[in-house]
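Below you'll find the structure, written out as structure tokens, and then a few comments.
All protein chains but one are shown in place.
All chains are identified by letter, namely A, B and C, in their written order; residue positions are counted from 1 within each chain.
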Amino acid sequence: MNHLRRTLLAALAFAIARPLAALAAWNKGAFTATTPGEALKSLGVGNAAASKDLHIEAPEIAENGAVVPIEISSAIAGTNALIVMIEKNPFPLTARFDFKEGALPFVKLNVKMGETSDVRVLAEAAGKYYSATKEIKVTIGGCGG
Amino acid sequence: MKIRASLGSGFTEVRVLMTHPMETGLRKDADGKIVPQHFIQNLTVKLNGKTVLDAQISQAVSRNPVFSFRLNGGAKGDKIEVSWLDNHGESAAIEAAVA
Amino acid sequence: MRFIAFAAALFASCAASAQDVGKEIQRYRQMVAEGSPAELFELQGEELWKKAQGPKNVSLERCDLGEGPGVLKGAYAHLPRYFKDADRVMDLESRLLYCMSTLQGRSREEATARVFGSADRPSEFELLSIYIAGQSRGVKIEPGLSQPKEKASYELGRALYFHRVGAWDFSCASCHGDEGKRIRLQELPVLYKPQYARPVMASWPAYRVSTSQVITLQWRMNDCYRQMRMPEPTFASETTVALIHFLTVTARGEPYHGPGNKR
Partner (left out) sequence: MLLVVLLASAAWADPTPQDIQGIMQRDFHPRGQATMDRVVQDGVQRVCTDTRDRPPPDLAKALEADQMKTIVYPEGGLMGDWKRGEAIAQSGRGLTWNDKAGDPAGGSCYNCHELSPHELSHGTIGPSLRRFGSTRGTGPEVQRYVYGKIYNAKAYNLCSQMPRLGDSGTLSAAQIRDLVALLLDPASPVNE
């Protein structure tokens, strides 16, 4: 990353109402499932084999559950989707990223965690699923006063 | 909403910053009223007009979301467009060229 | 803001030793800083700086922050300093308040009705501060210290730092007095020593991820006195400016690299 040239772009921020490209419909069933198993079922995900090529970069301890930074990258050939689950959240399914022609299976995002929990990531490649897990401890930061 | 794109070796890292409360529907405001759910559900990234990433996200994504993605290759002048749609039907989009 | 009411991390074995905890907290903060939306607030601050307001319907663009009317480059890194027109040492927020009244004709009461904002609606001082501070990136911190009133402000700030008072007998040094000390997991920099003051003062104001809020030094003084179980310090009062002045002088020479990101 250190050879990354940081280029600040001119940002044109405008709210538009023009029709958006055909969107993958938001999977209400999966996102409102209250257990990891239910969420995976509604996503049509069978059993997933653990894989060392699916990397989760995240702090072991988060001072605050409101913003937990997570970086996910897959070295599994043909990865076309990444699914992020936070096991102990009321609604475990947190996000699903579908990578089309031209995008690498990589994402960095900030998530909310209600308590210490396993973060489980699944990768879809050529119709098969792979998984990786990492525990993140959530504590109360600050002076608690 | 703002995009920042930087050329890596063989990929373009796109960082998107969005202003959105991402309300979970579980929070109470100052005078004890529940703040209704209000969060981005769909996120789309296009490179030169072609969709390269389609994301579905939830209220478990932090407030004022920040995402980083990586697009294959990428060169000066490539047009990157990011747009989102939330559960109230509101949407926003931003377009920028890789400098 | 929180997803669910917090549950403290009660888990069976407490394997993490103190060093691991410290290291992991650093990693957490570093990753949080990389993915912070702080820049969005700088944009909003710029719009506010240019927005005509008040009875005179004028923007703040002619406000002299010490480097000349409207000059932003390096202005923040050279504050607090003495201003002849007001005959007072001022930090950024007290100087902004001065311009709001002199340039825009706004009453103190109206301008300070909401000095600390919320995640939904940051205050003017918060947005202006994060924008103006951003214009000092890379500039060495060099507050005023040559004028008699600047020296007096510095000395008042130092005396305040060690002044034990309030229902719980605290001074700033009660928490920011010894190296290696923590409140909960929050390390406490010894701010009267340059090596610890430099990285801190070079990163305020900041975006606090846990509350999605911009937090300024005036807020910091306010909230510390609250936790000291003291009555409220008046916004932009000499006490708050003197403390900020003392901390900034102690951090002299450090290139400003804010606005920062806090947990």
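Following the convention adopted for this analysis, contacts are C-beta pairs under 8 Å (C-beta built on N, C-alpha and C of every residue); 3 or more make two chains touch, one makes a residue touch a chain.
Note that the structure is predicted; figures quoted are calculated from it, not measured.
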{"item": "Partner chains on view for the chain not depicted", "value": "A, C"}
{"item": "Touch with the omitted chain, as defined above, among C:Q30, C:Q195 or C:S237", "value": "C:S237"}
{"item": "Residue, one of C:L60, C:L103 or C:C175, that touches the chain absent here", "value": "C:C175"}
{"item": "Per the touch definition above, residue among C:R158, C:R198, C:R220 or C:H245 touching the missing chain", "value": "C:R158"}
{"item": "Where the unshown chain meets chain A, residue by residue", "value": "61, 137, 139-141, 143-145"}
{"item": "Residues of chain C (touch criterion as defined above) contacting the omitted chain", "value": "8-12, 14, 16, 18, 21, 145, 151-152, 154-156, 158-160, 162-171, 174-175, 177-178, 180-185, 188, 225-227, 229-234, 237-240"}
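Just so it is clear, only the chains that are shown with their structure count from here on.
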{"item": "Separation of chain B from chain C, taking each centre as the mean of its C-alpha atoms, in whole Å", "value": "29"}
{"item": "Where chain B touches two or more other chains at once, by residue number", "value": "1-2, 4, 24, 26, 59-60, 62-63, 65-66, 68"}
{"item": "Sequence positions of chain A contacting 2 or more other chains", "value": "11, 13, 66-67, 71, 89-90, 108-110, 112-113"}
{"item": "In the complex, chain A residues that touch chain C", "value": "11, 13, 57-67, 69, 71, 89-90, 108-110, 112-116, 137-145"}
{"item": "Residue numbers on chain B that touch chain C, as the complex places them", "value": "1-2, 4, 15, 17-19, 21, 24, 26-27, 59-60, 62-66, 68"}
{"item": "In the complex, chain B residues that touch chain A", "value": "1-9, 11, 13, 24, 26, 41-42, 44-47, 50-63, 65-72, 83, 85, 87, 90-99"}
